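All protein chains but one are shown at their positions in the complex.
Here the chain labels run A and B in written order, and each chain numbers its own residues starting at 1.
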Amino acid sequence: MARFIIRRLLQMVVVVFVLSLMLFFWLRSLPGGTVSAILGERATPQTRAALTKALGLDQPVWVQYWRFVERAAHGEFGTSTRVLPGADALDIFLSRLPATIELSFFALLLAVVLAIPLGYLSARRAGSPLDSGLVVTSLVGVAVPVFFLAFLLKYQLAVEHHVFPVSGRQDNLSCTRVTNFFVLDGLLTREYDCSVSALKHLVLPSLALATIPFAVIYRITRASVLEVLGEDYVRTAESKGLTARVIRGRHVLRNALLPVVTTIGLQTGGLLAGAVLTEKVFNWGGIGNALADAFEGRDYAVLQVLILAAAMIYVVINLLVDISYAVIDPRVRTR
Amino acid sequence: MSLPTPANRRKERVDALAATAATGPGGALLEAGSVDEKPGVSLIASAWRRLRRDPVFLLGAAITLVFVVLALVSPLIAPHDPGANLLIDKVRPQTNPVPGPEPGFPLGADDVGRDLLSRLLVGSQQTLVVGVFATLFGLTGGLTLGILAGAFGGWVDSLVMRVVDVLLSIPSLLLAFSIAAIASRPSQLTVIIAVAAVQVPVFARLLRGSMLAQRHSDHVLAARALGVTRRAVVFRHMVPNSLAPVIVQSTLVLAVSIIDAAALSFLGLGNPNDRQPEWGQMLGRAQTYIYDSPHLAVYPALCIIVVALGFTLMGESLREALDPKSRR
């Protein structure tokens, strides 16, 4: 087990190294190059020249790369030009992170809570109208562009009928901030109306963000349960006369959920891409919205932090998924 | 000491039945292979026989066919030039930013007075171009990497797969955004490249995986033992047998690339020149008027959803038909 984790950690180091190389060359290939990336395009030729020298852009590529790594290690990514002009790019990322984590958490929760039971039900009744209906729904869910769905929800349930708030994370209630997870903050400070308001704001964006993970997790659960139902050990369990409850929980679900765990992990990383679109539609103050603004305004300082962070988060999540897989699957654990 | 029983029809049928019996009481019934299946029938042929009667596949294929035909003939049937600002005089930025329907313009016009119906019809063309070329580029890149890795193994394999892993470790849409951001002058081509690039690692991994599995399979070992050259083994034996999953993936990528292209436009990373309409671009740019004139977004969105669904339905039923595991 320990060896497994160490091996995965080493692999991660390699991945991060290649990632940093790619980010480095990506920045160099951006229109205007690294100097613009840091100074923005409105800088004077003098400051450009100064920075070019300061950054050692006249140095060989490998020295430049080393400088880049050094700066990144110190959290120096430059200042934002468009998203929040003048602000430190890393600060923007850190201050916006809780909003995105909160949104992703609820979206994923929604997806998992709906997808696993429905996937199981679908597999048990494979071929029934319920099953076909759910399969088609999941396929449609993947075919709908996320931002269009977000618009649709917003238009129908917020603009036309005022069921949910149109945008933002919370009504203006002058709530106390503790963790910047608004729902949690409300609970911690006992300002329950703050939590309720935050939850109301969460409904539509989570729903929009949850569609793709829902569709994917649902399909995997269904396929996995179908496969496990045909396994010999389920027949063995039946031959022992075990109750339906034990067979369902211990023998079917426990095995069927193994691939589902991996899928959930992968979807968690993918949520960030969806968050870019969803947060923009709902004007959500998270890193997704910052990324959207940064892409639109070519704010490269913010972009490089956010992209590096996004990839790192994804890599770490994958590592955690692998480890949790090893914990729940004895075939990996005891090897 | 087993009995001399060659593989045969009845045995297979009973085995299949016994396999379904494994689900136990109340268990789901798995689809059984067709009765007329002869032993030794090739995967493709039997897949086709199943697909022919599969309503899901037929629906997907029908949508795809209509879409392709539309893309080919739309310039001929479109009532107006999709790039001409015919109703520009009716656009009033304050009171009437998007002209409504009127005779000759059943769906009205967009914010610069171009006939919406014509744009939707002709839009199928560029949408097909985006989908097909993004898939082709992604496929070509992925095939090259995958064949390199799968055929040579060793350090080539390690190197290629490490890069592929890293590319896969970035959420795909985010990668597409990043690549599109490199372009100093975005165009249809940069959109296609960005959308295709994220599919390269997917195809590479897919192909490498299935080729690796085959490198140790009996038919490849047999070919090697017979002294067949490496190139012949790779191209005559390994590549053709790895194609089934690639074909399936391609159909799915067709759908994904059209949706992704829309997302690029939505973020302002799309093709700024919209004289030649494309649905994703139309949808992405409709956000400005989304509350006053939601139909500007709804029509292209519906087109995208239907076409993407068509490709997906086709891809999923292909996957099921080509998967030997589901052939029971």
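Rule of thumb we're sticking to: a contact is a pair of C-beta atoms (placed from the backbone, for glycine too) under 8 Å apart; a residue touches a chain by one contact, two chains touch by 3 or more.
Note that contacts and distances are computed from a predicted model.
Enquirer: Not counting the visible chains, the remaining one has a UniProt entry; which protein name from "1,2-phenylacetyl-CoA epoxidase subunit A", "NADH-quinone oxidoreductase subunit N", "ABC transporter ATP-binding protein" or "Nocardicin N-oxygenase" does it give?
Expert: "ABC transporter ATP-binding protein"
Enquirer: Determine which one of A:237, A:271, A:292 or A:306 touches the chain that has been left out.
Expert: Among A:237, A:271, A:292 or A:306, only A:237 touches the chain that is not shown.
Enquirer: Touching the left-out chain: which of A:203, A:223 or A:258?
Expert: Only one of A:203, A:223 or A:258 touches the chain omitted from view, namely A:258.
Enquirer: Extract the touching residues of chain A with respect to the undisplayed chain.
Expert: On the chain A side, contact with the omitted chain comes from 231-233, 235-244, 246, 250-251, 254-255, 258, 328-331, 334.
Operating definition for what follows: only the chains that are shown with their structure count from here on.
Enquirer: How far is the middle of chain A from the middle of chain B, if each middle is the mean of its Cα atoms, in Å?
Expert: Averaging C-alpha atoms per chain gives centres 23 Å apart.
Enquirer: If we count contacts the way the header does, which residues on chain A are in touch with chain B in the complex?
Expert: Spelled out, the residues of chain A in touch with chain B are 14-15, 18-19, 22, 26, 29-32, 123-127, 139-140, 142-148, 151, 155, 159, 226, 229-232, 234-235, 237-238, 244, 247, 269-274, 276-277, 280, 291-292, 295-296, 298, 303, 307, 310-311, 314-315, 318.
Enquirer: Going by the contact rule at the top, pick out the chain B residues touching chain A in the complex.
Expert: Those residues of chain B that touch chain A are 19-31, 162-163, 165-166, 169-174, 177-178, 181-184, 255, 259, 262-263, 266-269, 280, 283, 287, 290-291, 294, 297, 301, 304-305, 308-309, 312-313, 316.
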